[in-house]
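Below is the structure I would like to discuss, written out as structure tokens.
Certain chains of the assembly are absent from this excerpt, and the rest are unmoved.
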Amino acid sequence: MPGEGISVALIGTGFMGRAHSHAYRNVASMFPECPRPRLKLICGRDRGRAEALAARFGWEEVSTSWEEAVRHAGVDLVDVSVPGALHAPVSIAAARAGKHVLCEKPLANSLEEARAMLAAVRQAGVRHMVQFNYRRVPAVALARQMLDEGQLGTLYHYRARYLQEWGVHPQVRAPWKLDKEQAGSGALGDLGSHMIDLCRYLAGEIREVTGMTETFVKERQATGGSATVRVTVDDAALFLARLDNGALASFETTRLAPGRKNHNFFEINGSRGSLYFDLERLNELNFYSLDDPPGRRGFRNLLATAPQHPYAASWWPDGHLLGWEHSHTHAIRDFLVAIGQGQLPRPNFEDGVKCQAVLDAVARSVASRRWEAVDG
Amino acid sequence: MPGEGISVALIGTGFMGRAHSHAYRNVASMFPECPRPRLKLICGRDRGRAEALAARFGWEEVSTSWEEAVRHAGVDLVDVSVPGALHAPVSIAAARAGKHVLCEKPLANSLEEARAMLAAVRQAGVRHMVQFNYRRVPAVALARQMLDEGQLGTLYHYRARYLQEWGVHPQVRAPWKLDKEQAGSGALGDLGSHMIDLCRYLAGEIREVTGMTETFVKERQATGGSATVRVTVDDAALFLARLDNGALASFETTRLAPGRKNHNFFEINGSRGSLYFDLERLNELNFYSLDDPPGRRGFRNLLATAPQHPYAASWWPDGHLLGWEHSHTHAIRDFLVAIGQGQLPRPNFEDGVKCQAVLDAVARSVASRRWEAVDG
Amino acid sequence: MPGEGISVALIGTGFMGRAHSHAYRNVASMFPECPRPRLKLICGRDRGRAEALAARFGWEEVSTSWEEAVRHAGVDLVDVSVPGALHAPVSIAAARAGKHVLCEKPLANSLEEARAMLAAVRQAGVRHMVQFNYRRVPAVALARQMLDEGQLGTLYHYRARYLQEWGVHPQVRAPWKLDKEQAGSGALGDLGSHMIDLCRYLAGEIREVTGMTETFVKERQATGGSATVRVTVDDAALFLARLDNGALASFETTRLAPGRKNHNFFEINGSRGSLYFDLERLNELNFYSLDDPPGRRGFRNLLATAPQHPYAASWWPDGHLLGWEHSHTHAIRDFLVAIGQGQLPRPNFEDGVKCQAVLDAVARSVASRRWEAVDG
């Protein structure tokens, strides 16, 4: 029996607040081995919005002060689902209050902040995780398994793209994402951090980078209004990298790719085979093996819904697709299980710092127009 | 305000019992306009199993007697998620007790049973629905919208396949599906009923059919044991049909298609364009329009996750995929809303009867080796 | 050494006349082991058109009389690429003149004609082939190899579709195809014969059928004019079949499928795996094997351009695609090699008769509205 559960304070009522609420509500239903989370408190600046989410998902209490929420005596775990500028203050305050911390990605708006956050959770001795949820898509976790089995041999190439379309539309849904003060950077931090984390998860540490960024659309309309917002972040970022293991890597992200709604793609080439994945078909992993006989080789489309696949057996029979939201449920399941077992999950704040170090090196490279080493 | 909600008794603790539990648990979180269901009671022959589901999903009470459950004073709606042989007795008893009835598909094991069920719900004046959940996949509902808009012109062809693989494996997960007494038929009723319902939903009523069935694997092992089960139902069924509107239709289902995990596919050809869909990529609808200029025509892959698409705006931003389970949530949402508004939803038991009439005509055709009219 | 070559008289200057001309012109360049054909004579009713093709492809002589052409002393092989109504008279005359005969598909407009043609070539002792060119698409020939290796185990299902779009456009390019006198039938004979031949090639003989046909568009405009043509053939045909080996088969063809330009598709399901193919991606064969380990199974996309694949080594390195026309080159290569070796190739007129017998049974079934046995 999972015991009395883990009490959660969710800070944030936006898209991620809603997605995490859904995950907390369902995780123990589908994963009975998981400590049952108690939806203790939801916190947002707009009380009406917080109350609405509380009513919908069953949060017991509502707060409009994150400073109070993170210190709430009845709370074990603080979930930080707010714009980037608040990640550090909220997470650090939560850690100091002795709470476990789950923080949305990227960990921070700067490498310094990220390091301070890591120091804080370490000093407090609490558990911590960064919500790089795409590690928990079953097809992605399957890729990790196959790499562990050695199915790809020596790695030569890692190739990542994260392309979205929404930037081409005049009205934008999350204006804070266009403001450097709040978001730190644009596509680079928002989507690039996902690419970097998956590369570190699947292929290895990034040693050095060279990159470029651009802001094509310099003014935008805020959602639902005629107000013009000045854009202070990039809407596209590209960089090349060398991994510690010698593999070459390429990364490209943009918010200006018509038709690519959520194209988080990776491809890995090794001496024995290849893998590729696209978040727009997230139940599928494509695998090519040189171990197949000549003339019988081809990319194999694996539908990652079989009982042998990560997380899948807890849901439905083979062939019944999962969706995007399940990656959040799985990540939260793994964090709760880790807390229950007194373990530190991955990716934790140390991973968050390492990701931030790569983002930092890319930004330095954009300025210097040279290769820059990732600060280890 | 949705009011005090609708109290549900779920009869069945198998795969569908679990899927429906998940849907009831989530429907009002994601669809605030929906009357909130109260998870009043779960009923199954195996008390331990029912109690486990109750604990996981929050059902308030547990019963091992469907006869008692359907008469429970605190219940408004009975959900019939049991093997086919019990659909009629449970549904009829529920209707006579004045409960609204949601029944899994196919409605019954025979046309007579289905008619008796329709008579019962009509006489009782309760609301009723058949859980042909695939109507509520957003991409499928989008197809219906596009047909309503006339995008396909006059219909010429409806082409359906529902192929699964599991029959090639020696061990089977749901032995009752192999027993004619419990299941009525095999692939024909189980998967064929989905094909028939989607055809009726998208293309029109079926007038006459000619078909064939086969049982390739005549003995099987029950799950987890060495016991041999004699198979008394078909594992494959094919039939051709003429629709009332003159279109030609073909249907094929099997449990013996390696690689096809849940290939519920349809294609519609009309005088202005075509549509096709595959449940293994359920977020996608493919559309070809002759209204596009010559040389610029091609199948357009629509990712049905945009705010303009059915149900999608209640979930996540564009490009964030939904899964199989969402079709159940949507169906239950629509039933609850219909009850709240005093409306009769579709597909209701009348649709269930019409589907059963087609299954019946196919079975007659298999026996007579001729075309058979569908009993109107 | 290929020797002095085989002199060819090509009867027909339409689409197929052009495609065969191209194949004769190239076959020995790419397949040096093949006897070099001599492009002796091209024959067509329209002298200007025949002369134009002669000039373009290098035919030495031009004739407007097939009766003379088939008796030409300098000719070894007569290629019958004319509308169906002429297949029998031209082929029989050619055989009686002692010429080898290559006849376009379907072999004839009726089973009686087909049988008379077979009798004629047998009596004359000449070599004969029917140009069911799709057997010679490398990916299709690869499918045959893999079946020979037993990769699919016991066959359960053969599923064929041949869908085209052109019938939805008011103007048609080959009006003779709409005239029963000239074409015998519509989509059934034209496209259905290809499906039947591939089924016989890949899966086995067809024992019995039940089918339906329809003529949706009853009047059409001739190409380039305003004249109205009455349509006397079907534009769609569907039938189910039982094979001698017990497998079930389905066939569907239409000229009214918007978006399906040349969708000649088959899928085969067996106890060990599956294969599928689509002529619109003719370099690819999709293969699923239950011999792969659980959790590592998926359809494998084989690009049939590797040196191990049929015909491919004679063209370009792996990854360099072939086109539709290559299937004709390969078929003609095999016929010329067979003639050089004194062998009878497949599919020959006996195959043509067997295909015709299935078409005949379908037509009888459409009339009787019952299952009909194929006349063996």
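Letters are used for the chains, namely A, B and C, taken in the order the chains are written, and counting of residues starts over at 1 for each.
One rule holds for everything that comes next: contacts are C-beta pairs under 8 Å (C-beta built on N, C-alpha and C of every residue); 3 or more make two chains touch, one makes a residue touch a chain.
Predicted model only: the values in this text are computed from it and were never measured.
Chemist: If 3 of the identical protein chains are displayed, how many copies are present in the complete complex?
Modeler: Full complex: 4 copies of the single sequence.
The rule is simple: only the chains that are shown with their structure count from here on.
Chemist: Given that chain B is a copy of chain C, what angle of rotation, in degrees and a multiple of 5, matches their CA positions?
Modeler: Best-fit rotation on C-alpha atoms: 180 degrees.
Chemist: Closest chain to the protein's overall Cα mean, using per-chain Cα means, please.
Modeler: Central by C-alpha mean position: chain B.
Chemist: Please report how many Å separate the Cα centroid of chain A from that of chain B, as a whole number.
Modeler: 35
Chemist: Determine the centre-to-centre distance between chain B and chain C, using the mean Cα coordinates as centres, and give it in whole Å.
Modeler: That pair's centroid distance is 41 Å.
Chemist: Could you tell me the distance, in whole angstrom, between the mean C-alpha positions of chain A and chain C?
Modeler: Those two chain centres are 54 Å apart.
Chemist: Going by the touch rule set out above, which residues of chain A reach two or more other chains?
Modeler: 303
Chemist: In the complex of these two chains, what residues of chain A are touching chain B?
Modeler: Result: residues 15, 19, 21-22, 25-26, 28-30, 32, 52, 56-58, 164-166, 173, 261-262, 279-282, 303, 305, 315-326 of chain A touch chain B.
Chemist: With touch defined as at the start, can you tell me which chain B residues reach chain C in the complex?
Modeler: The touching residues are 156-157, 159, 161, 163, 168, 210-212, 214, 216, 236, 238-240, 242, 246, 248, 250, 252, 254, 256-260, 267, 269-274, 288-290, 297-299, 369-371.
Chemist: Mind pulling up the chain A residues that touch chain C in the complex?
Modeler: Touch residues, chain A against chain C: 142, 286-287, 292, 294-303, 306-309.
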